[in-house]
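Removed: one protein chain of the complex. Kept in place: all other protein chains.
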Amino acid sequence: MKVFASAVSAAFLVVASSAGAQQLAPSPTLDAIKARGHIECGVHLGLPGFSFANDKGEWTGLDVDYCRSLAAAVLGDATKVKFTPTSVQQRWAVLQSGQVDLLSRNTTITFSRNATLGVNFQGINFYEGQTFVVRTKAKVAAVKDLADATICVAAGSTEEKMAADWFRERNLKVTVINFQKNDDAISAYDQGRCDAYTAGIGALAGQRIKFKNPEEHQILSEIISNDPQGPVTRWGDERWQLIVRWVLNGTIAAEALGVTSKNVDEMKAKSTNSEVRRLLGVEGKFGEMMGISNDWMFNAIKQVGNYGESYERTVGMGSPLKLPRGANQLWTKGGLLFTPPFQ
Amino acid sequence: MIRFLRDRKVRDYFWQGLATVGLLAVIWFFVQNASENMLKAGMATGFQFLWRDSGIEVPFNLTGYKPSDTILALLWTGIVNTILVSVVSIAVATVIGFSVGLLRLSRNWLLSSLAGFYIEFVRNIPLLFFVLFWYFGVLAALPTPRESLGLFDAVFLNRRGLSIPTPNDLAGFRIAVVVTLVLIAVQFGLSRWARARQARTGRDFPLWAVGFVLCGALPLAAFVAAGFTTSWDVPTLRGFNYRGGFVLVPEFVALFAALSTYTAGFIAEVVRGGIQSVRQGQLDAGRALGLSPGRVVRLVVIPQAMPVIIPPITSQYLNLIKNSSFGAAIAYPDIVSVFMGSALVATGQAVEIIAITLAIYLALSLFVSLFMNWYNARHKLVTR
Partner (left out) sequence: MRLNDLPRILPPWAETLRQRLFATPLDALATLVCLYIIWRVSVPLIEWLLIDATWNGTTREDCRSSGACWVFIRARFGQFMYGQYPLAERWRVDLLGLLIVGAAIALSWRGLPRRKEASILALIVLPPLGIWLLYGGWGLKLVETREWGGLMLTLFLAIYAGLIAVPLGILLALGRRSRLPLIRFASIVFIEFWRGVPIITVIFLASLLLPLIMPTGFNVDRLARAVIGLAFVIAAYMAEAVRGGLQALPDGQAEASQALGLGYWRTMRLIVLPQALRISLPAMTNEFIALFKNTTLVLIVSIFDLLGIAQAALADPAWVGMNMEAYVFAGAIYWFSCFGLSQWSRLKEKRLQAAYGR
C-alpha cells in the first residue's frame, strides 16, 4: 500500500519537474479535485440565504457562493462544484472521511472543535450572533425575559450549549429541547412546543420565512454570543488549506480594493494599483505558487463576484432576508472584515 | 493424497480454517484502515471523553442528571429513558394487542372488521409516520400553557406536556407500597388455597371479589392516606410555563403512543393466530364440561395458545425496544438522541460512541430474550 503510494507520488514528482513547474508541496486533495473535475463542498441541509436548494435542485446562498468562487479559482469554472447537504451530526464525519473537500455550512469556529476533531478553520465569511425568535404576543423585550421559558434548539450546535450556559450563569431556569435537525426544531417551535427558538441572527432571518405566519414572530435584537463562521478543512494537506484560506481572503480583498464582477476586466487591463494587479494575476504569479492558475481570483470575481456582491445577493438587501451588513462590513466601514495584504 | 482430501474431517477443518482466516483478514483490514485513517485525520480516540463534562441539557430525566455531569451520566440518562418508554409501551401494546386480537375473532361482524381494519392500517405504514403524527399532529391540537386544561387546579395539560403534582415527602408512600405488596402476597396465598380447596371439595371461593378489595380498594386507600400525610409540589403557572411538580413531556407521550399503537397491530395478529391454532374440539370439550364461555377462554384457550404466542410476541417486544430509537426524530432524549446525537457531535468520536450504543442495544435485546425464554419454559411447565 505505502510502497504503491510512494511510487505514485514519485511518478508525479518526475512528471511535475519535467514539465518545468516549480516544486510544490504535494496536495492530494487538489490532485483529486483536478482529476475528478469538480469540488465536493459540504453545505447545510437547507438554510435560506446561506445554502438552500430550490425545487429544481439549484443551490444558492452565501456559503454556496464561496464554494463557487473556490471552483472558479481552482478549476476556472464556478459551476464545477457539487454540494453535499450535511446534517449537524454528519458534518464532521463527512469531512474527516474525505467525502467532501471542505465544509462551508454555517459552522462556528470553536477551540474544542479545532483541537479534537482534526479540522482547521480557514477564516471567517460570516460573523453570526446568536439570538432568539419569540412570538410577538409573548411580550419579550430582552433575552432575560425568557426565564422559565422552553427553548427549541438543534442538538449538537454551538447554540445549544451557549443558550444553556447563558441562562445558567444568570441563575435563570429554562428548559432546552434538542432536536436532531434544525427544521424539526423550527416546526416544533412553530407548533407551540417551545416559547423560543434559538439560532444565529442570520440563520433566523432565513428560517423565519418557514413559519406559518412570519408576522406573528419577532427576532430579538439582543445577541448573546458572537459566532464567527467560515470554511473548514481537514488537518493535513497544507497547500489545499492555503488555497481555501486565500480564496476567501481574495473575495474580501476584492471588495476592499473596489474590484467587482462588472469592472474586473477593466481593472485587470488598466489598474495601476499593484495589489489589484497581484490579486488578478497580472503581477506576481500568486496562483502558480499554490499550484493553480494565475487567473484564480480573476475567475472567481468575474464569475461569482466579490464578497460584498455575494452578500447583497444572498442575505443582504437584494435578498428576502434583508440583513444589514453590520459586523460583516469591511473594517474601514465599521465592520470586522479584514484581510491580510496580498503581497 | 486424494483419499486424504476426500476425508470428511480433513475437508471440514480445511473449510473452517479458510473461513476463519478469511474473516480475520477482513476484520484486520478494516481495523488497520480505520486506525490509519483516524490517525491521519487527527481525530481523538479512546474512551476518556466519557468522563468529560457534557454541558448538554436533557429536559426529561429521572436520574437527576445535570448539564454539569459527565457524558457517562448523560449516557445513563439516555439508557433509563429508552428503558422507560420501552417498558411502558410494551405493557400498553400488549393490552391493546390482546384486545384487538380477540375483537378480530369476535362473532360481531362490525367489531371484527374494525379490528381487522386497525391491524391492516397500522401494519402497512412506516412507524416514522406515526411518531411524527402523534408528535406534530397532536401537539398542535393541544392548548397553549395559558389556556391549559386543568383538573382540580393540580393537573394541567398543554403543549408543554402533562404537569402533575409530586409529593414533597415520600415516607408515607413507602409504607403504602409495602402494604400493597403484603396484600398482593396475601391474595396470592389465598388463591392457591382456594384452588386446592376447590380441587378437594369442589367448593367455589369468591376470589375475584376478595381480590378486588385486597389488591384494588385497600391499596388505593393506603395511597390516598399517604397522600394526605405530605405536602405537594403543585404545578403553577409562572411566566411562560407551569413550574413545579413533574412534567410528562409531549415527546415521551408521542413516542409512547406511536410505539404502543403500532406494535399492538402486530401483537393482535400474533394473538389471533395463536388462538386460532387451538383446535375447535378443545372448545367444544370445554363447553361440554359445562364451563362458562369466559372460563373456556381462560382455562382452555389461553393456556394452549400461550406457547404459540410467546415466541413471536418476544420478537415484537424486541422490535419495540429497537424502535424506541425513533424517538430521536422528535427529540425524545433516548440513547440515540442524547448519545449518538448530541454527545457524538460534541466529541466527534463516532467510532467509540456507535460501538457503545450498539453494545447497549445488544445487551437489552439479550436480556429480554433470556427473560422471555425463561417465562416460556416456566409457562410450559405450568400448563402440562
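As written, the chains take the letters A and B, and residue 1 is the first residue of each chain.
We adopt the following convention: a contact is a pair of C-beta atoms (placed from the backbone, for glycine too) under 8 Å apart; a residue touches a chain by one contact, two chains touch by 3 or more.
Owing to the predicted nature of the structure, the values given are computational and were not obtained by experimental measurement.
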Touching the missing chain are A, B
Answer key for B:50, B:329 or B:346 versus the chain not shown reads B:329
From B:108, B:198 or B:229, the answer for touching the chain not displayed is B:108
For chain A, residues touching the missing partner are 1, 28, 32, 45-46, 48, 53, 55-57, 82, 84-87, 90, 93, 96-99, 180, 183, 187, 209-212
Missing-chain contacts on chain B, rising order, are 12, 15-16, 19-20, 23, 30-31, 33-34, 36-38, 40, 107-111, 114, 120-121, 123-129, 132-133, 136-137, 318, 322-326, 328-329, 336, 340, 350-351, 354, 357-358, 361-362, 365-366
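We adopt the following convention: only the chains that are shown with their structure count from here on.
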CA centroids of chain A and chain B: separation to the nearest Å works out as 44
The residues of chain B that touch chain A in their complex are 37, 40-44, 55-57, 59, 67, 135-136, 139-140, 142, 144, 159-160, 238-241, 243, 250-251, 328-331, 333, 337-338, 340-342, 344-348, 350
Within the complex, chain B is touched by chain A residues 88-89, 92-93, 96-97, 113, 116-118, 138, 146-150, 155-157, 160-161, 164-165, 168, 173, 175-180, 184-185, 187-188, 191-193, 195, 234-236
